[in-house]
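Missing here is one protein chain; the remaining ones are kept as they sit in the complex.
Chain nomenclature is as follows: A and B, assigned in order of appearance, with residue numbering initiated at 1 for each chain independently.
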Amino acid sequence: MKSKLAAAPYLIWMAVFTIVPLGLVFYYGLTDQDGNFSIDNLSRMGMYTNIFFRSIWLAVIATVVCLIIAYPLAFILSRMDTHKQGTMLLLVMLPMWMNFLLRTYAWMTLLETNGVINKILGFVGLGPFEMINTQGAIVLGMVYNYVPFMILPLYSVMTKIDNSVIEAAQDLGSNSRQVLMKVIIPLSKPGIMTGITMVFVPSVSTFIISRMLGGGSNMLIGDLIEQQILGTSYNLNLGASISIVLMIFIFMIMAVMNQFDDEEMEGMII
Amino acid sequence: MENNNGTIISLKDIVVEFDGERILKSINLDIKDKEFVTLLGPSGCGKTTTLRIIGGFLNADSGDVYFGGERINDVPPHKRNVNTVFQRYALFPHLNVYDNIAFGLKLKKMPANEIKTKVKEMLKLVNLEGYERRSITKLSGGQHQRVAIARALINQPKVLLLDEPLGALDLKLRKEMQVELKRIQQSLEITFIYVTHDQEEALTMSDTVVVMKDGNIMQVGTPVDIYNEPVNAFVADFIGESNIISGMMRRDFLVEFAGKEFECVDRGFDRNEIVDVVIRPEDIEIVPTIQGQLEGVVESVIFKGVHYEMVIDTLDFKWLVHSTKCEEVGTNVGMRVAPMDIHIMHKTTEE
Partner (left out) sequence: MKKTKLLSNLYLVIIFLFLYLPIFVLIVLSFNESKKAGSNFTGFSLKWYKELFRNELIMSSLWVTLKVAAISTVVSTVLGTAAAVGIHKMKKFSKSIVMNVTHIPIMNPEIVTGISMMLLFVFFRNFFHYEFGMVTLVIAHITFSTPYVILNVMPKLRQMNPHLYEAAQDLGCSPVQAFWKAVLPEIMPGVISGALMALTYSIDDFVISYFTAGGASSQTLPITIYSMVRRRINPQINALSTLLFVAVMLILIIKNVIDESRQKQTEKRGGGF
């Protein structure tokens, strides 16, 4: 019975360093610089509609591309011999163990106007193309960085799909397309939902990818927040306000996703 | 091949290899229509592989599969008029009982009301009326089993394949399901091909038993044939319990084993051929020592319900004996065997 006490230090830690800070985000978000209650900052959100829409739009594209890339890959992996699976999964995950900034930086060297890709295209007499500082580059960066977050949950639900279930569907008269639509996709739904959240959330809130690959003209929500907190337009209250909106938005997305996915999320993270 | 004498499935020289290992070594088998056929053998004997060949989940490396006289080697599973009850059932966890059973019919685009009546019929057949809306995850093992059978049968296959379907059930439930499967098979008048390693299950349900070992078919016959006239020591040992002792055929109708000569009913062996002698434990009669053909000491006695199982040591062999009479451990007893209960078999040459 006493073992319940073992959680006490963590509960205190959690209260001070998780719950109180979140409370402070709301406190700052709903007050003005002098500490008086005000929703001025929240009502200024309308000014940033285009930034919000751009963030969401790019994150949606990145998420869809990740799903399209990861789904066949996860399925192929899950049907390999168990011994091979481990190695292949390791190979897929290996780049993700490189620091996020370095992975994004790698694409900078590739995409630059006098970067590697343009040099190679130049040999064949093409280009140079304007690739960096575009929205396409941002999406590419998101996909490259976050596609493992889509692969892992998909792979982990697909390994649970027994081959005999697929055979049963064939046995009962399904052709390949019907097996996919009626058995594999419904059974991998929890993985799809987890994958979507795990790619969408970091994509919609990033500020590094847009900074490094998007140039100054493609500001996202993350950039906006960072600018208020650490940047030139130092305004903690406005930064907190935008954070509240971002949080609520993500919370709603997750609530929608959880509707489809009642399986527990534990252990799904990696 | 020709569709006379009621053969529905026929396997010709089927060979299957995995990683250079021969799983099936040229299997030939004809299965008659409307029969309950059991493929019986220890694990790794190739029985499930044979079933998967028939279901179309595996392609043979060589050999042909015929269905009603037509070669179906290249027909994919979803186009074969055969359905399978999988090991551990392979029910669709995302669908409820109704949708699992209706799966095949929905693919055929059958009208909804027709599907409904058919599913109802099936649920009645497998004694699961009223379970339509249940989630698969909330069913017991026996109920899973019934759903799997209904799901396969609703497509009205000519042949139903069952891959160790009762393996996961407890003993009592298994007995019930054995009776029920037999009832279903007889009422629907279709062919069942049943895979099991449980000899008792095979003997209870089958019309024909196919005994397999190491990718070969050892014997095909009715349960009674297989039990009473096993073709070799392996079959004798696998089907029921047996005493298998090495002996020598002196001449027709006379065999020597355990240091004595015995009259028997077998003939046609070489003179002095070394043979396997098989005697069922229930065919050994315990008699006073003077009347016995063999004499030994009772080493152990176990009460088995209907009979006692005793081990009787005759120095060169330990005999397994079933008797309704109990003898004290340590007493000297005599044993007799009737000539017709002594089964003589050629030694199986190991490959």
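Everything below uses one rule, namely that a contact is a pair of C-beta atoms (placed from the backbone, for glycine too) under 8 Å apart; a residue touches a chain by one contact, two chains touch by 3 or more.
Since we're looking at a predicted model, the values are computed, not measured.
The chain not shown here makes contact, within the complete complex, with A. When the whole complex is considered, the residue among A:Met45, A:Ile69 or A:Leu180 that touches the unshown chain is A:Ile69. In the complete assembly, the contact with the undisplayed chain comes from A:Phe207, out of A:Phe52, A:Tyr155 or A:Phe207.
In the complete complex, the residue from A:Asn36, A:Asn50 or A:Asn99 that touches the missing chain is A:Asn99.
Even with one chain removed from view, chain A keeps its contact list with that chain: residues 1-11, 13-14, 17-22, 24-25, 28, 69, 72-73, 76, 86-88, 90-92, 94-95, 97-103, 105-110, 112, 114-116, 119-120, 144, 197, 201-202, 204-208, 211-212, 222, 225-226, 229-230, 236, 239-240, 243, 246-247, 250, 254, 265-267, 269-270.
One rule holds for everything that comes next: only the chains that are shown with their structure count from here on.
Here the spacing of chain A and chain B, counted between their Cα centres, is 55 Å.
On chain A, the positions that touch chain B within their shared complex are 162, 164-165, 167-175, 178, 182-183, 186-187, 189.
On chain B, the positions that touch chain A within their shared complex are 55-57, 76-79, 82-84, 86-88, 90-95, 103-104, 107-108, 151-152, 155.
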